[in-house]
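Beneath this line is the structure, given in structure tokens, with notes to follow.
Of the protein chains in this complex, one is absent; all others appear in place.
Chain IDs A, B and C follow the sequence of writing; residue 1 opens each chain.
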Amino acid sequence: MTAMMLDNDRVVDFVTHLQENKPVYAPHAKGRSSFVFDQVEKPDDVVLDYPRTLHSIKKFFLPPQDDLLDFNLVENSFTEPELKPFDAVFLGVHSYDLHAVMRLDYVYSQGNPERNYLARRQGAVFVGVSFTPDKHHFSGSVGIGTNDTTGFDVFLHIVDDGYAVEALTEAGTDLLQGFDMPVYEGALPASAHFEQHIYVPQGKLLDVFDHGYHSVVWSDEAAHCTGCGTCNLICPTCSCFNVEDHVDVTVTHGTRTRSWDSCMLRGFGEVAGGEVFRENLADRQRHRVYRKFKYISDETGEPWCVGCGRCTMNCTAGISIVNIVNRLVNEYDKSRAAV
Amino acid sequence: MALKPRIGIFDFTGCEGCELNHLNFEDQLLDILEHVEIVEWREAMDGRADELDIAFVEGSLSTPDCIERIHEIRRKSKVLVAVGACAVLGGINAMKNIRPIEEVREEVYGKDKYLFPTLPALPLSAVVEVDHSIRGCPMTQLEFLKVFTSLVMGKQPVQEDYAVCVECKLKENECVVEKGMICLGPVTRAGCDAHCPTFGQMCIGCRGLVTDPRLEAMEEILVAQGLSMDEARKKLQMFNANQLEGVTS
Amino acid sequence: MSTNLDIKVHHLTRVEGHGNIVVNMTDGVLEKARLEIVEAPRYFEAMLKGRSFHEAAIITSRICGICSLGHQMTSFKATEQALGLEVSEQTVLLRKLLVHGATLQSNILHALFLAAPDFLKVGSVFPLVASHPDVVKAALRMKRLANEIAEVISGRAVHPISCVPGGFTALPTPAQLLSLKEKLENQMVPDLAFVAEVLASLAAEIPAFTRETEYISLRSDDDYALYDGDICSTDTGRVSDAEYLGMTNEFIVPHSTSKHCKVNRSSYMVGALARWNNNHDRLCPAALAVAGKLGLEPGCYNPFMNTIAQVVEAVHCALDSVEIIDELLTRGIVDEQPNQEPTRFGTGIGATEVPRGILYHEYTYDRQGRIAAANCVIPTGQNLGNIDDDMRQIVPEVLDRPEKEIAHLLEMLVRAYDPCISCSVHMLDVKFVK
Partner (left out) sequence: MTEHKLMDPAGARDLYLPEMAEIVAVKDLTDQEKLYEIVLPEGRELGHKPGQFVAVSMFGAGEAPFSVSSSPTRLGSFELGVRKVGMLTEMMHRLVPGEKVGIRGPFGNGFDMEALRGKDLLIIAGGIGLVPMRSLINYAIDRRDDFGRLIICYGSHSDAELLFNDERKLWDQDPRIEHHVTVDVGSDEWTGNTGVITTLIPRLELDLSRTVACVCGPPVMYRYVQLALRSKGLPEKEIFMSLERRMKCGVGKCGHCQINNTFVCTEGPVYNGLELKSLQEAL
């Protein structure tokens, strides 16, 4: 399929065009140097050239706080809050974040499929954009290039003076309908170069984790970790949650709400009576990383980490998942050399 | 618990911001009054009560008179709730505990220092049994409502025991460390909905430390940000002097 | 008429902090008539030592939750002066708006929740929920809005968050400001008018007592001085804030954990009435009209009228807030970061009008930007001598009344000053001893 050319100075028009049919969600600047996905109000505010957003688009389908039911204490009854599909265009999504959504699709479809997630996921259309890796991105090491179009309906490749626009699905072609663009003449650019790498050949990555369980890496890294939970909470593929009942001040109504949780927290494995399974931070750190590279990966064959770099960048203690994995790789190589 | 619990509000040494925060429930005050009868509250009303279902007590204990009064309050109350950093931790007043008390008195009152007896600033739990805590400086209104509704329903209020970072991340805040600021969020107990970082300010640790706080890791972070070890300790001590000294958990 | 009196009001109610009223008269000789401050000393000046400039206001804010905003503003001014930090005009406007919010909040709290029960002869605001629901609802509405101003601009009504030395860490959106403005105009202004009507009908309940004293407040050329100005005395006129020590002269008295002050007489008064006496010409016309309706006249020497002066001031603050918001909206909110790059390290003084009167902070910073010395002079401390002097005059005037009534009158007197005892002891009960 031929790509079309979207000049930089027409991006605002393009966003306006997308807004005609559906609400559009796209990255916006926040704070001193951060970005967040938000519904577009002023097309001018959309930022397509950004390193990564604070939360991934996971937040729309699995919200940080999600009411599971509303209850009435007087009548001891409940109602289910309405579940609305996110019938919207998600503009400016990076490849690794859509890969993360696809992993969540798997989690919420297999075993006991969950209506709450699946219902919200309906109707979403994805317009991707390629990105320039910064010092934390390493999605290339888990097989996700900067221009990986898997799952997208439309993809914008960064080229000189603008974007080469590729329609990838029927829904994507429909989106572009009515917005005239000249044909893009050049070849589509290849994936950009990553500074950050996991040093293991593609396809061998998961083997490393058959060996790393008893590594000293875990206690080494845990010594610097505060156990704050940040690394899980900003991860686009983390999906654990807590459930709590909240009662309003009239003590007649309330909601049962689930919120994102983190396996790095001490209380995550605490049961009544105070026993904490995985009391040790080293065990928790291992569990987190094994959730990304082994447990589900053994089932599906792919790493559950998509290489977005969020956990490393946001860790105030400077703990780097790439560093952890590379240390394991190193130990693995050594043990194999010894054999 | 009686259908309409009789409650009292008491104060010890502190800034009374927590008490003021009781009056700041403008939108909920009338609802709250539906569920309880306020029978004693020096700051807002005349009168005293002999027996109470719930005592909300703010302030730290720092004179011999305080110790006597808190015993009396404990005796007459079925449930005692410590309200705010001063009552729960000793609060900012406990910073004076770090330096020898004589030196501090001398500095403020000079030769007249013996006119005014004072003790180290203690949390209520150092002297009497405390049933529940509402943390924060000032007390977190969110948490007050949670404890209040729990007590009215007759259930144990749950205390958050994870870092402020959790709530901060749930709100998709830009981490203030990103702006070069120093933040005690990673070891401070949540429950405030990350109020300070949400307004671009650092977490100062007013809600106390989480269970099993990773202090060495936290100090390492602060030192990496350019503080000396001594300054890092001081930061942590602002609200947690007693907890760090083992006076309270 | 009795010649012996023994009045002890232990842990005075409806005031902030712990104090006792003590009056003692034997055979017609008045031995004691005073307010004893028994709140535990708090040692803030000592706690500040060695702290960084980022922490100064966070710590001093905890001197008092009721005046936390005032302490912060004063602290910023002292720090900024000491470190040579310039702040933007936007920052000053936002701070002035915050000060209005804090003044509204405190004045409304005092006039309607703490003092009004005296006028209506009940022990607290709670019985008024049933007897005067309109007044209570209006009061709650006003207090909510006053708090909302603080919440929108600084994140929190008690111990504000986002104001820091050099500026703000977070800024309000124009939409938030607009909504504040609408509520100020459509709720606060009518609510204040309604409350003024109610108070006018209760004018007879205000004791007719006068004692001329020295009144000290800030004064500035261009507005009703709250955030900034020179120190101004009704006795001796204006001096700059650098001379604050000579305008306070703190000294220790044994019956109070808070220090006392005096300047040209044995005592002086600060607070809303002092501001009224010095600055009534700077009030907006609507506030002056309310003053007229409530019988508050220039040169008023009745301390009980302090409560009325607070209500008059509230009207001014509400209307001036609207003007500040208009100006902010016209200029547009500029996304700026606080200026926290010191250009010098030295001594700085901050003087601001907080609801209870002038507050002074003085800090000296060492070369690492840590506090080497600190001094805070608190309005309630400045008023304590004046309260004692009032008591000494009022007791002989009312000896024909029953002791209980005298005690109640004295409580009302102390309350009229809206004393903030936690503040004053940053380092009240009434005791009559025979």
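Assume a contact is a pair of C-beta atoms (placed from the backbone, for glycine too) under 8 Å apart; a residue touches a chain by one contact, two chains touch by 3 or more.
This structure is a prediction, so every number in the text was calculated from the model and none was measured.
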item	value
Among the chains presented, those that the missing one touches	A, B
Omitted-chain contact residue, chosen from B:K4, B:R48, B:H71 or B:K155	B:K155
Touch with the omitted chain, as defined above, among A:S34, A:S56, A:S95 or A:N116	A:N116
Of A:V183, A:A272 or A:A337, the one touching the omitted chain in the full complex	A:A272
For chain A, residues in touch with the removed chain	68-69, 71-73, 76-78, 80, 83, 101-103, 105-109, 111-116, 118-119, 121-122, 150-151, 213, 239-245, 247, 254, 256, 258, 261, 263, 268-273, 275, 277-278, 283, 287, 290-291, 294-296, 298, 300-302
In chain B, positions touching the absent partner	153-156, 158
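Assume only the chains that are shown with their structure count from here on.
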item	value
Gap in Å, rounded to a whole number, between the CA centres of chain C and chain B	25
Between chain A and chain B, centroid-to-centroid distance (C-alpha), Å	37
Shared-contact residues (touching 2 or more other chains) in chain B	200
Per-residue multi-chain contacts in chain C, two or more chains	none
List of chain B residues in touch with chain A within their complex	28, 31-32, 34-35, 145-146, 148-150, 152-153, 158, 161-163, 165-166, 169-175, 177-179, 183, 185-187, 200, 210-214, 216-218, 220-221, 224
Interface residues, chain C side, partner chain B - complex	11, 13-18, 38-43, 45-47, 49-52, 54-55, 58-59, 61-66, 68, 109, 113-114, 117, 123-126, 129, 140-141, 143-144, 147, 154-159, 161-162, 164, 168-170, 252, 254, 257, 422, 427
Chain B to chain C touching residues, read off their complex	11-21, 23-24, 26-27, 29-30, 33, 38, 41-47, 62-63, 65-66, 91-93, 95-96, 99, 103-105, 107-110, 112, 115-116, 118, 137-138, 176, 195-196, 198-202, 204, 231, 234, 238
